[in-house]
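With one protein chain removed, the remaining protein chains of the complex are shown where they sit.
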Amino acid sequence: MFERIRQARRTARERVELDALIEDCRQLLTERGESNSLVIAARALERYRALSEPAVHQLFEVLAGEFDPDPAVVLQLAQAYAAEQSPENLIALMKAAEPPRQELLRRLNRAPDGTGALVAMRARLLQRLRQQPALKSVDADLQHLLSSWFNPGFLTLRQVDWNAPAQLLEKIIQHEAVHEIDGWTDLRRRLEPDRRCFAFFHPMLPDEPLIFVEVALLDAMPAAIAPLLDRRSVPETREDRFKVAVFYSISNCQPGLRGVNLGNFLIKRVAERLQQSLPKLKTFCTLSPIPSFASWYARVEHIESPRLKPAVQRELNAGLQRLRERHGRDLSPLVLPPAEGAPARSRTAAADLQMMQRLCAFYLTDTSPTEQRASDPVARFHLNNGARLERINAAADLSRNGLRQSFGQMVNYLYDLDEIESNHDRFVNDQVSTSKAVLGLL
Amino acid sequence: MFERIRQARRTARERVELDALIEDCRQLLTERGESNSLVIAARALERYRALSEPAVHQLFEVLAGEFDPDPAVVLQLAQAYAAEQSPENLIALMKAAEPPRQELLRRLNRAPDGTGALVAMRARLLQRLRQQPALKSVDADLQHLLSSWFNPGFLTLRQVDWNAPAQLLEKIIQHEAVHEIDGWTDLRRRLEPDRRCFAFFHPMLPDEPLIFVEVALLDAMPAAIAPLLDRRSVPETREDRFKVAVFYSISNCQPGLRGVNLGNFLIKRVAERLQQSLPKLKTFCTLSPIPSFASWYARVEHIESPRLKPAVQRELNAGLQRLRERHGRDLSPLVLPPAEGAPARSRTAAADLQMMQRLCAFYLTDTSPTEQRASDPVARFHLNNGARLERINAAADLSRNGLRQSFGQMVNYLYDLDEIESNHDRFVNDQVSTSKAVLGLL
Amino acid sequence: MFERIRQARRTARERVELDALIEDCRQLLTERGESNSLVIAARALERYRALSEPAVHQLFEVLAGEFDPDPAVVLQLAQAYAAEQSPENLIALMKAAEPPRQELLRRLNRAPDGTGALVAMRARLLQRLRQQPALKSVDADLQHLLSSWFNPGFLTLRQVDWNAPAQLLEKIIQHEAVHEIDGWTDLRRRLEPDRRCFAFFHPMLPDEPLIFVEVALLDAMPAAIAPLLDRRSVPETREDRFKVAVFYSISNCQPGLRGVNLGNFLIKRVAERLQQSLPKLKTFCTLSPIPSFASWYARVEHIESPRLKPAVQRELNAGLQRLRERHGRDLSPLVLPPAEGAPARSRTAAADLQMMQRLCAFYLTDTSPTEQRASDPVARFHLNNGARLERINAAADLSRNGLRQSFGQMVNYLYDLDEIESNHDRFVNDQVSTSKAVLGLL
Partner (left out) sequence: MFERIRQARRTARERVELDALIEDCRQLLTERGESNSLVIAARALERYRALSEPAVHQLFEVLAGEFDPDPAVVLQLAQAYAAEQSPENLIALMKAAEPPRQELLRRLNRAPDGTGALVAMRARLLQRLRQQPALKSVDADLQHLLSSWFNPGFLTLRQVDWNAPAQLLEKIIQHEAVHEIDGWTDLRRRLEPDRRCFAFFHPMLPDEPLIFVEVALLDAMPAAIAPLLDRRSVPETREDRFKVAVFYSISNCQPGLRGVNLGNFLIKRVAERLQQSLPKLKTFCTLSPIPSFASWYARVEHIESPRLKPAVQRELNAGLQRLRERHGRDLSPLVLPPAEGAPARSRTAAADLQMMQRLCAFYLTDTSPTEQRASDPVARFHLNNGARLERINAAADLSRNGLRQSFGQMVNYLYDLDEIESNHDRFVNDQVSTSKAVLGLL
């Protein structure tokens, strides 16, 4: 009973705060707000941070509903612009068509730590988007502005090493998304002289890594992930041995920056930086997972593509059927090392393994309409960046996750700095750049 | 003859470069450009920097003509949005109505030193605006983006003192626009413990002050500028004597940021900073010029305002006529100190001096439709920031410039941090906040 | 066979290197060496670093034997100075009596990283001192110079927090000597807002902490160590709750600096720094172990001191006998919490506990000739710094180590900044400053 009263009071108090916050937002957009915007913006964000979860959702709704452009005005100005394309007409139209919400967000951004608050706000908004699709317009405005503010010209590339602040390293441990970092000893191995870690930072969030990449410096392109991650391996310190830089992990730290292009720029800046400091490096490549090959394999029934020679298409379909018959929908056993004392891998097994790789090659390079470019997100990311599909490695990741996703296969994507532009160009036109070896599989 | 050929060749070569640059711009906007935008943007800016003056003007024309939104598409989407205000319709409209030029500029900004290049580009564009009014839309886009990137949340306030790098101090000397700095000795006096200088910086232009303000710390609100600028005056070092902070000069350093609100935020941030480090400071004010009082006085024929009591209006008009009769259109002689041996200022002269100040008070506070708020730009700036018109000082600036602009008068605008918001509010509603003393003059 | 040859060759090569190094040392001391000393010193230290263990010992011997002052010359100059105390005679004597070894060490110090090399060299030398007592003179010279170079005027006090470089924090973990740090989570708790860590650094060894102290900020003087070290305790963040700063651990990191006074200055500088940033702090104290009480208790047979009243002396001797009879030489069981279900501590046990504390109070304050001041090294350190013996806490450290050293007792030494000087003064004259509570025990 008392609890209900207390709850009611809390709700009432919250309602008052939410109303005050919405009033702040309105005021920020008035002429008066422009002059005192710092004070009002700081106040508004302080109120925002104190809101309960439901109140935040109500705020989002208000933001989505109240700060849209006026349809009648926009229409009228669009007609005027259509009638005469004068600068004046264009400027008037542009101003009217931009949601006032954008100006509101720009003014909130002026507050101390405003940028951090808006990035965090978008992270929350994205979690609500499915339940409240009407918030899409708010999200579009936030993404539009954050893309402008977090453009690569404003970002700083910093190397993260064992001399970095512990609080930063702690965030690296926490955000590593591809190959989990198991504590400080594991991290330390990844920062030895034959490993590198680089992160992007924004001047307004100097302690927050936005995205980071981990690199291994090796003498040859690697075919398996386990040796790279082995924390007991002895670091190679002779720099003249480093021929290949392998981007083996790339992780975003800020969910609020989803859709803001960072990874592409990071890889290229890091490649340049490494090239400068280690001129003997010849090769920049990845060792990447294939997150959805297994699920594609499990559901695909028939292989067909105008790009395949009919004979090859027949072979693949026959192979697919054979694999299904022999192994069902899980090919993992093919790659697992035979139990002790068991007979060596048979010739049939070897043929099956090769067929799996051929199917994988098809899967990664197929851009026929049904599959719409490489359907694998990692492949799409690197190919769109201008990388080349260089090598498919069987038995490259025997972790539970690796077997589940791709029956242990991993891919090397190659960044040839001279070909990036043309590769990307081809990919835009539905062609995947591949090495001869991968081409040979088809 | 040879010269003509050489000239022709140069022109041809330039034409090729300009075309290549325009091609870069188009490419930057394609899908392909997004992925390789850093490389292309850097190349484009390098080409831009090498262009001759006429080629730059041609480029501006292309920017103004080719990167506008498509009127038909915008109109269609405006109609759809008018018919149904769904998020999808809004997002589509917003994207179509924003000139592609903005995305182009955002991508140019990604290049190393891109931000500096765009600020410099706008400075050039502003110089062309009168001859080529069609460039207005390009300017609007640049201002829109620069306002977003140079918002106060991204700026750093730094104190400039005698420990600052010489190259920075050199820029302060060069950009001081109100009271010229006459070399390093003069500058040094302005950085002694009873003077302060603060500037805004942007993370992307760390060596470039954007705007700076000079402050004198005194024991009372000053009535004349000469003692503040006297480079032989002995610095006061006892901090407990500082009661008043006087903003006696504020100067922009970047013509390319015209229209981007910086001064308002600078004054308030500096006032806050000073308040923190010197809690005994009670008063924040300016000692400001009145740049256009003399020219207003020269052309005004009749004083009339609904806000004036009829009696006062009659007095002012009579006074105006009397001053004109006795002194013509130049009131400077009234304030100049009498020559040696000359009789002391007569009672008539004293009355004339007071009448001049009354007219000045009227000039600065009149917001009747014909004069559209305070027509004096300095008054408009401070009043709009929320300052109060505190005191009009006769014989405050006897330099040639001071006599020419305002017959030697200067104004103290008072920043009362508690009243800023309401003062600004009133000013937006055509009311000028004044002290009782100024009110008394009317 | 081959191995023997190889070994012989290696030894021969080493002999050559050692001879070359000794030659470098001689040359460094010649006139010629002064001008090129940087080059020669760098070469010598490089050779030194490559020496095998036995070669280092040979080098130490040479240093001890060859670089002594000439006795005849010194004697002659001492006679001259005794005859006439002119500045010239004094200067000549001083130069002759200083071992040339000191100038040699000063010149080695000029090499890049020379200071670090000399600190490391002394650490090795100290390990040899027992076997080679002749090295004492080398050690005296090294200590003399290091004391001059590591004087507190040259040291920087830096706070070590979670923002410090990981490589530095790793050294803190490694060198903590009083209460072991069990990994990064444990460390992190010790750097939360209610804990502080400060270290001294030398400009020439910017990444090497020399000595560090750990501080807990509490609301009252603590009587037990476990709550301070509990890594799951919730950090107190309200600064106004901090009344007492407890120095609970102080650790040297550089064995090569043994005998160089650092701890005394560290504690006082930290106390000052804390006082400034937290003016509400009223008390600065320690919670310190008593490393050798148990061994004293085990061997003491009779208590006797001219400072004790005869009655008290009798009581203590009677108590000592009683404790021995009842508990033998290990009093730990007295402080351990009774097992579950066991009867509460009896009245006798309480009396025994108190007697133990009385004996401890005697032990810590006795400065009679036989015991020569406080024989406990920790007590000697703090009392000599000017601290007061404030409180003896029974059952304060129930760890194995705590029970073994002092049957679980710990001491609070109090640093009263106003009394430090006079307390130190008294201690020099064999008087220990104590609180009334401790006095009451006697």
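Order of writing sets the labels: A, B and C. Residues in every chain begin at 1.
In the analysis below, contacts are C-beta pairs under 8 Å (C-beta built on N, C-alpha and C of every residue); 3 or more make two chains touch, one makes a residue touch a chain.
Keep in mind the model is a prediction, meaning the values are calculated, not measured.
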> The chain left out here touches which displayed chains?
Replying inline: B, C
> Of C:14, C:68, C:236 or C:416, which one is in contact with the hidden chain?
Replying inline: C:68
>> From the list C:58, C:137, C:332 or C:357, pick the residue that touches the absent chain.
In response: C:137
>> Can you say which of C:59, C:379 or C:420 touches the chain missing from this structure?
In response: C:420
>> Using the document's contact rule, name the residues of subunit B that touch the chain not shown here.
In response: 162-167, 169-170, 183-184, 188
>> Tell me which stretches of subunit C touch the chain missing from the display.
In response: 31-32, 34-36, 38-39, 64, 68-69, 71-72, 74-75, 77-79, 81-82, 85, 87-88, 90-91, 93-94, 97-99, 106, 109-112, 114-115, 133-137, 140, 144-145, 147-149, 151-154, 203-204, 261, 264-265, 268, 384-386, 420-421, 424-425, 428
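We adopt the following convention: only the chains that are shown with their structure count from here on.
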> Drawing the touching chains as a network, do you get a line, a ring, a star, a complete graph or other?
Replying inline: line
> So which chain ends up in the middle if you average the CA atoms?
Replying inline: A
> At what distance in angstrom does the C-alpha mean of subunit C lie from that of subunit B?
Replying inline: 63
> Quick one: subunit A and subunit B, Cα centre-to-centre, how many Å?
Replying inline: 42
>> If a residue has to touch 2 or more other chains to count, which residues of subunit C qualify?
In response: none
